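With one protein chain removed, the remaining protein chains of the complex are shown where they sit.
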Amino acid sequence: MTLPAWIVALPLLAAALMTAVPRSRLLMVGSAAILTPALVAFLARTILRDGVLQMQLGGWQTPLGIQLRADGLSVAMLGITAVIMGVITLYAWAYFRDHESSRYFWVLWMFLWAALNALFLSADIFNLYVTLELLGLSAVALVALPQKAAALTAAMRYLLVSLSGSLSYLMGVALLYAANGTLNIEMLANTAQASPATSAAFAMIAGGLIMKSALLPLHFWLPPAHANAPAPVSAVLSALVVKASFYIMLRLWLTLFGALTSPSIAQILGVMAAMAVIWGSIQALLADRLKMMVAYSTVAQIGYLFLIFPLSQLAQGSQEALQGGMYFLFSHACAKAAVFLAAGTVIYACGHDRIDGLAGIVRQMPVSMFAFALAGTSLIGLPPSGGFIAKWLYLNAALRNGQWWWCALLLGGGLLATAYIFRFFSIAFSNREEIVSARPVPKMMEWPALGLAVCAISLGLVAPAVKKLLGVGGLF
Amino acid sequence: MKRAEKKRSGSRGVNSLAALGAAALASILAWAVWTLPPYPERMSNLVAENMHRSGVENPVTAVLLNFRGYDTLLEIGVLLLALVSVWSIGTSTARPAAEKPRPILMLLLRLLLPFMLLLSGYILWIGKYAPGGAFQAGAILAGGGILFISATDRPIPTGIGMWRSAAAIGLLVFILIALATSATLGEFLRYPVAIAGGLILLIEAAASISIGAILINLFVGAEPGQAHSGFSRDGQNRNIEKESSIE
Partner (left out) sequence: MTVTLLYALVGVALLSMGFYGLVIHPHLLRKLLALNVAGAGVFLFLVAAADSGAAGTPDPVPHAMVLTGIVVAISATALALVLADRIFQVSGSTQMAEKDPAEGL
């Protein structure tokens, strides 16, 4: 069964062919955008039926060869990637019709997709390093596409942070290999012991991944990068790319490091997460550009993700905590992508995204604003959205294992999110008419945003199915 | 956009904090390294046991192209990605062709380039038996190309179509072979033992062409035909009014 490898190889093949034959763009992008989600769906069905699928690449047994692992967690991540990348592909096709700078966009896009797929399937810590680099470089190149000073500087900062993070991660990998003689996650889980080398490796790996996930205080690179990138790029960066390093951190924590490091580490992560929620929300409230507000909202929501570590520490309620964290991930991915796409539509139509200059914009683009509103309810955490389910699961977990102080944070964060979302809405829905001329927006740019927002809302309704998928493999 | 050029970023406080941080990092890692067991059971024996099925005789080549070939596949992808990224960033003050051919470099080119091409092929071939292989061969090819660019007064030869194909061929061949093994043998990237050596050589040959092409174009720094220079012969940057000083 070589299905997982095809899921990685397909976008890579498309990227290589598009480089050699640029005119094949439509064919390559179209086929990749249709076939990859189909393969992922097929893989999901397979693991629901047969359990975890482990693939030894090259036929070599671990530890000699590299192993791909398709369990509930990785296939769920592949699924959300497929959905979001597919929808944004539609949006980007319309968005880049007029743009000259899009000559290489699609090649970079396919590399990004391949990198994400490879990352979620890998069960080898060095292979994860290579996928992290593939992901980081394609993301940086996509951020730099507009070639304005702001975008280039943001891309440079992002690149430096990304490279430092990767190097730190690689040092951790080297330490783990030197201590244990294997690069496979499962084998490491069996052989690793609590030792200075393991703690140092954890520090390096966690430090690198936290830098790449933009957890406070290492978040400084994210707002400029996400705000100045083209809209489809901002959407995928906030929705998926920052989640990839978080995914690695989660997997390594659950299988390897959680048991081997001191319990206070999780609480420290929780404190950083809390500060991220508060600081990110406040900065979002103060932002005067729409995309900057959305980028800071991402900083805040990443805080919610990292709450998974303290909340899942004790056995009581850890299941809810883990599921809650994953729900945050999925619903934030859909909602944030929808919001960024809507913001991109705003810029396309009005030429700017200064919040104060967008009064009454709901009349110019009702569909996008509706998408924004729906996505906003998920970000705030109102039922029946996925964001609400996630918060509810977290609250349950916190109460069950006695860490009631996180409840205050969750509720407070919701209030802050309400504040900055409604600040935008009060202007967008106001009766003042300030929009002088707005370009008409192609349909293919408005409806993908709405589609993603609907996904964010309906995640609450498909909770049992998601729970079943996550459960494959025993991590959840 | 005048800005004072700083010698050090940040205040003294931040810099001392950075120094402290670096020292702490070094200490933690040094302590971890000190306590590592000296020669634990790592993978040398496992590799040695499986060498006969790998199709090559050099253990590093076996690991790189056979046992952990997937990593190499992604790595070639990273190289191609870097090239596409560089091309997408648009025109840079890429190194122009010299105003006139440089005689010493031309002599060097005439003497060395054939030898470099031969050496590149040799290193590619010898990778099966001794240290060598695709990356080293590609690097030597790139060296020849860079010498060519530095010495002659012609812009980089051939149109972009040729470079695009050359850059992509390594990844393409690798993926196609992987998919072929997946379709016929049912396992991704598994080479039948009988032809493993030949397949590895094929992959490496395509890869070295790609690596050479990619590295040459990375050196140029822009798309062929797009490499305009804002520099006059004496190095003045004509793109902006202000001149920056490099410390």
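All chains are identified by letter, namely A and B, in their written order; residue positions are counted from 1 within each chain.
Everything that follows uses one rule, which is that contacts are C-beta pairs under 8 Å (C-beta built on N, C-alpha and C of every residue); 3 or more make two chains touch, one makes a residue touch a chain.
This structure is a prediction, so every number in the text was calculated from the model and none was measured.
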item: Neighbouring shown chains of the undisplayed chain, as defined at the top; value: A, B
item: Residue touching the undisplayed chain, where the options are B:Ala23, B:Leu107, B:Ala130 or B:Ile195; value: B:Ala23
item: Sole contact to the chain not displayed, among A:Pro37, A:Pro224 or A:Pro448; value: A:Pro224
item: Full-complex contact with the absent chain, from A:Leu159, A:Ile185 or A:Val299; value: A:Leu159
item: Residue ranges of subunit B at the interface with the undisplayed chain; value: 1, 3, 5-10, 14-15, 18-19, 21-23, 25-26, 29-30, 33-34, 36, 38-39, 42-45, 47-48, 59-60, 62-64, 68, 71-72, 75, 78-79, 81-82, 85-86, 89-90, 92-93, 135, 215, 218, 221-222, 230, 239-242, 244, 246-247
item: Residues in subunit A touching the chain absent from view; value: 126, 129-130, 133, 136-137, 140-141, 144, 146-150, 152-153, 155-157, 159-160, 163-164, 167, 170-171, 174, 177-178, 183, 220, 223-224, 227-228, 287-289, 292, 347, 352-353
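Here is the rule we use: only the chains that are shown with their structure count from here on.
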item: Subunit B-touching residues of subunit A, taken from the complex the two chains share; value: 2, 5-6, 9, 12-13, 15-17, 19-20, 22, 55-60, 63-66, 101, 103-105, 107-108, 111, 114, 118, 126-127, 130-131, 133-134, 137-138, 140-141, 144-145, 147, 171, 175, 177-182, 195-197, 199-201, 203-204
item: Interface residues, subunit B side, partner subunit A - complex; value: 28-29, 31-33, 35-37, 40-43, 46-47, 50, 66-71, 73-75, 77-78, 80-82, 84-85, 87-90, 164-165, 167-169, 171-172, 175-176, 178-179, 182, 185-191
